[in-house]
Every structure is written in C-alpha cells, then in structure tokens.
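Just one protein chain is left out here, and the rest sit where they should.
For reference, chains read A, B and C in written order, and residue numbers begin at 1 within each chain.
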Amino acid sequence: MAEPTPELLTKSFELGYTYTRSTGPVIGHFLSELREGRIVGTRTSDGRVLVPAAEYDPVSAEALTEFVNVGDEGVVTTWSWVVDPISHHLMQKPFAFALIQLDGADVAMLHMVDAGSESAMRSGMRVRARWAAERRGSITDIICFEPT
Amino acid sequence: MGNRVAVVGIGQTKHKSKHKDVSIAGLVRQAAERALEDAGCTWKDIDALILGKAPDMFEGVVMPELYLTDALGGNGKPVLRVHTAGSVGGSTAVVAANYVQSGAFRRVLTVSFEKQSESNATWALSPRMPFVPHVNAGAGGFFAPYMRLYMERYGVPAHIGCMVAVKDRLNALKNPYAHLQIPDISLEMVQQSPMLWEPIRFLESCPSSDGACALVLADEQHAARSPNPPAWILGTSTRADGSMYAGKDNIHPASLIACAKDVYSKAGITDPRRQIDVAELYVPFSWYEPMYLETLGLCGEGEGWKLVESGVTALDGDVPINASGGVLSSNPIGASGMLRFGEAALQVRGMAGAHQVEGARLAIGHAFGGAHSYYAMWAVSADKP
Amino acid sequence: MSETREPITGIEVPINLQFKFTAGKALTRFLTSIREGRIVGQRCPGCNNVYVPPRGMCAACGIPTEEEVSVSDEGVIESFTVVHIPIPGNPIKPPFVAANILLDGTDMACLHRVSEVDNAKVHVGMRVKARWKPREEWDYTFENIAWFRPVEGS
Partner (left out) sequence: MREAAIIGYTQSAQRRYAGAANESELIMPVVREVMQSVGVSQKDIDFTCSGSCDYFQGAAFAFVEGLNAVATAPPIRESHVEMDAAWALYECLLKIWSGEADLCLVYGFSKSSPGELRSVLTLQLDPYYQVPLWPDAISLAALQARAMLDAGIISERDMAEVVARSRRAALANPKAQLSGESSVEELLAQPGFVSPLRRHDCAPITDGASALLVASAETARRLCARPAWIRGIDHRMETGMLGARDLTRSPSARYAGARAGVSAGAVDVAELHAPFSHQEIILRRELGLADGVSINPSGGALAGNVMMAAGLDRFGHVATRIMQGEAGRGVAHATSGACLQQNLVAVLEA
C-alpha cells in the first residue's frame, strides 16, 4: 500500500561561494592602508572627504583619485542595537551597527561598535577602531569600534 | 511606435577572462564613459539609467544598480534594472529605447555587464536545489541535442559548426575589444579541439568573459546635435515563451520567429536577405548561426548551413554575421546581448573600424536567452525613418 | 618602519546562504509516485497534452493541470547528445548519453540518461525502457530510474 502523499517535500541546501573580487586602485589603496593600520578617504573636487575611500563622488559622479588620511577615532552618528545576532553577524553577542564619522571625514562609514550593553551606546559618543592583530587588507581589519 | 530614437553613443570594455585591475564599478564605468564620450555628453545630460544584467549570483551582488548608481551618475535619476536571462543586454536596450520613444526622456544611458571572474559560470549555473527532476547534463546538455537533431534532419555536414567558429574568430582579430584572439585559428584547430557535448566542440563554444557595454540613446533633437553619426532605431521587439511545453520547436523557435516578424514589420524589412547589410546574432555555440539564418528568414528551412559553407556570412560575404567576432569571441553574459545591439549600430554609423562592413546602412542586433525562450531584436539604420 | 608589502588588488568574500527548498505541489505528487515505481504525469485540459514530469500547469495554455495520468516507462529517443565532460554535481563518468525521451503516453520529452548500449549506436527514434534501481534504493527522485536502455530488437 502506498504511503499517504506527503503534504510537503522540503530539503535544505546551501548557496555558498567565495567570491574573488578585484578591487581596482581606489578600494585597493584603502585596503592596503587599512592593513598598515591607517584609514584613508578620497577628496571630492568641492573638498568633501569620503570614507571609506569612494571611487566616485555620489553627487557629481566624478572619479576620485586624491587620497586623504583620516583618524581612526570618530563620532557615532546613528546606531542600532542587535540583541540577538544572526548567524552571519561577526559578533555573536549583543553589539551595535553604527554609522561613524571619523575625524577628518565628511561622511560616516558603516561598522560595528562593541560597547558591552545598549545603555552604553548613544549617538554623538566617541569611538576608536579596535584593530585586528593580524591584518590582511579587508574592512574586517578593523574588528569593530569601541568607546573611547 | 512613439518618438524617434537613435543610438548616439557606444562604449565597451576590452573583454577578457579577468579584469583584475578594476572593481565592478570600475568595469561598468569604462564602458559608460566611452559611450558618453562618443555621444558628446556628460553625466548631467543623462535623464535616466537602465541597467541590464544576467543572474546576480555571478557576482554575488543583489540588484547591483543600488551599489553602482554612484559610478553611473544615477543619483537623483530614474534607474531601472532588467533581467531576461541571456537576452538581457538586448531587452535592456529595448527598454532604454522605450524611455526615449515615450517622449518623457531625451537622452538615456543604458549599461550592461558581467564580471564573470568574481565567481565561476559553471558554479553559478549548476542547479544545487534538491528534487530537480532531470538528469544534470550541464548547460550544453540542454542545447546540444537540438543541434544534433538539426544536423540529422537536414543532412548538415559536421564541418559547418567549425566553419562558423573559424569565421567568428577571424573577425575577432579585427576587433580590439574581442576577448579571444587566436591568430592561427583554423578549421583543423577547431576540429581537433575537445568534444564537450556532441556535436559541440570546445572551440565551437563561447568563452567566459568579464566585460561591459553601454549605449547612449537620444531623441531626434539631440541626435541631430551629436558629434558622431546616429544609428536610427527602426524597430525593437522582444518575445518569450515557457521553457518547456508540448510541441515547442527548439530548432526554429516560435518566439524568435515572432520576434523577427515584429521587428521586420516595424522596420519595413520585407526581404531580409537583400535588405539587411549586416547582422549581429547571439551565437554562443557555433551551430546556432545556420539555425538562426533559417529562423530569421535569411534563407529557407534547412538552407542555413549552405549560406555558411558558401561564405555568405563571412565578413566579405553578402550578409556578414557577427563581424565583431560575436559571442563566440567574447561573452560577458549580461552584456553579450547589448554588444550585439551596439555592434549593429556601430556598423550603420560606419564606426566599426577594422571589422566595418563596407557601406552598411541597415543592420539587426539579436539576443537570446533561456531555453530557446527569450529573444530581443532591433533594426538600426543610417537613414532617419 | 613597517616592511613594504604588495598593494592589495583583490579580496575574497565568502557568501553562504541557507535555503529550504520546497518541491512544489505538482512535483511533490510526481516524486511521491516515482518513489513507488510509478511514473505519473498530468494532462492539460486545454491542449490534452500529457506532461512528465508535471509542473501543475501547462506553459503553452497557462492553465492548471490536475488530471493525473499513469504513463509507461518505455519510450522513444527524440534527440540526444553524448556528454564528454564531467558535469559539476553529477557523479556520472563521461562520456554518457543524455537524451530527450518521449515516454509512451506523453507529449513532451524528458531529459534522462541512456546506457547499456554503445554510445555510437544510440540514434533518434530508438526505443528505450527504464532501468529501475533496486526497489530498496527508491526515493523521491527521478533517479530511481538509473537510466534508459534499448528495448530488445529496436
């Protein structure tokens, strides 16, 4: 006798691949500097400094080639508190995603802040990069930012 | 069919296995800048951006227009993203033409690309979903049986596919943007290349390329002011049908027949063999050339291979096919269709350089995608309609 | 001063996403039958064509297909290719024959493997029959049919 028709046939599968991205000169320079523990931005023709180093000015569409060093400290402009990290998150404890305007930059960059608890977070707080001991030229060479 | 529209700018990158020197943005930017320069435009002159791209999985970037807008001057503008499988480069150009034909936009930029080397085409195209009911024979496993059937049905000799492969690679030698450059290409070399899926040999199939293509399309007023000759779009068309259904003809697909009929009627083409000066057809496997010649009405059923054999489709033949070297020589999938459309336009503008077909006035561009399901075409002319 | 290193020109970005795939109603019914050793297609009420595997709809007519039809495990080769290269995710060693097989009682060919015959002797119009795997190996997959083999005398 045939088994009853299963209502559902479901099976898990993984879509997984390690992409090999060529960076081009601007992103490559930013990442090379990051490996040395320095953060650079690009300067637009009207003098704004975009960090991380942007290849193109979002306002004028011009290609950007002039690099500017900025600090590894800055100010949190806004943040979100992840109570339950999902599997992809790099921190598996409560942490913040934040937009951080580094000293010398005119726009904020996205990264994480490890402040221990939500109550330790506020917009306007100063944070400093926590650098990885071994750096390989990736945005994750900054592990996260932490309160100063 | 709405306001007149012309191609006034064409840009493409060199196509190659790996563009290691640029980011994804840097790649599309090269093509876009070249198209703007050809059109005598700046970013500010562009009213809308239409991006075409085959599967996002190739680069692992979902809806890449969201990230690429900065590189393509899209901010503050309408941006639309098309995806119609392999035909996408062509169907994206059709949508871009519609923007201008509608009367609401004067100059638009359309861009398509593939940075295939960020992943691996075979990986991206291999089904990994469970319960797939068919035997997995790879992409060619779907297409090859129909080429074999074509050969059997019409008694086509095996060297025809090799002849197409040689012809397109010889043309590629005249196109500095073409990926494959094989100076000593010969019939023997193709015939001795490994068999992949019978009857398809390695050199009868397309490469996997990084590359981008961009077009600037303009209305009548701006076309008149453009620094280089415009290619007037006489008609565009797209057709699609389901991947598999009973009675589907996979040799002379109904969707391509309908697409061609539509574009010919819009362009006033009643005798394609006589009227069309040059055609850029999406031929990823060499056997498609003779099959398309028949489906596109350039000859009768079962006659396509004879045109190939007699040299009609060679660069010096009376209907040159893929003077650029075609998809067999460069295949950045998302851009491959737009390259066909752009190369057709280059020909009627008289700007194709070493692969220029002397005196070309009317050309067609064609793109194909899916399981003989998605087709896009346009006809372009040196003469204003 | 730090040693100078080669500038970064590329990065590797692993992207791994988990999915839970659902076979769909029509395919579920098909796979449930094939697990019992039966090939059950669906007939389109519009064009009367029988589809195997069924999709629950006819792409020609754009209407649902519900009527189930048991079909033969024997049919005819409509077209085929000999695959000479290894296919990722497919353990079959090349060269092997992949053929569009029109099963008796159906109106659209399905792609399957043909074996137990010299590849050079496979031809369009050849009659073939399913070679089922041993019953204890049957699962929710068309691969319960290991391959198709020529019908004697064909």
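Just so it is clear, a contact is a pair of C-beta atoms (placed from the backbone, for glycine too) under 8 Å apart; a residue touches a chain by one contact, two chains touch by 3 or more.
Here the structure is a predicted model, which is why all the values come from computation and not from measurement.
The chain not shown here is in contact, across the full complex, with A, B, C. From the options B:G60, B:G325 or B:G365, the residue with contact to the chain not on display is B:G60. Considering the whole complex, the residue from C:I39, C:M57 or C:C110 that touches the absent chain is C:M57. Within subunit B, the residues in touch with the undisplayed chain are 1-3, 23-24, 49, 53-63, 65-70, 74-85, 91, 94-95, 98-99, 101-104, 124-125, 127-129, 237-243, 245, 247-248, 254-255, 258-259, 262, 370-371, 373-374. Touching residues on subunit C toward the chain that is not drawn are 11, 13, 15, 17-28, 55-57, 59-64.
One chain is missing from the display, and on subunit A it is touched by residues 7-9, 13, 15, 19, 21, 23, 27, 30-31, 50-52, 54, 58, 77-84, 86-90, 97-99, 101, 107-112, 118, 123, 138-140.
In this section, only the chains that are shown with their structure count from here on.
Ranked by distance of CA centroids from subunit B, the top chain is A. For the pairs A-B and B-C, the count of C-beta pairs in contact is higher at B-C. Taking each chain's centre as the mean of its C-alpha atoms, subunit A lies 44 Å from subunit C. Taking each chain's centre as the mean of its C-alpha atoms, subunit A lies 38 Å from subunit B. Between the Cα centres of subunit B and subunit C there is a gap of 30 Å.
Contacts with at least two other chains are made by residues 20-21, 60, 123, 128-131 of subunit B. Residue positions 9-10, 13, 15, 19, 21, 23, 27, 31, 140 of subunit C are each in touch with at least two other chains. Residue ranges on subunit C touching subunit A, taken from their complex, read 2, 5, 7-23, 27-29, 31-32, 36, 140. Of all residues in subunit A, those touching subunit B in their complex are 9, 11, 13-15, 17, 19-27, 54-61, 63. Considering their complex, residues 20-21, 60, 122-123, 126-131, 133-138, 140-142, 144-146, 148-149, 152, 194-200, 241-248 of subunit B touch subunit C.
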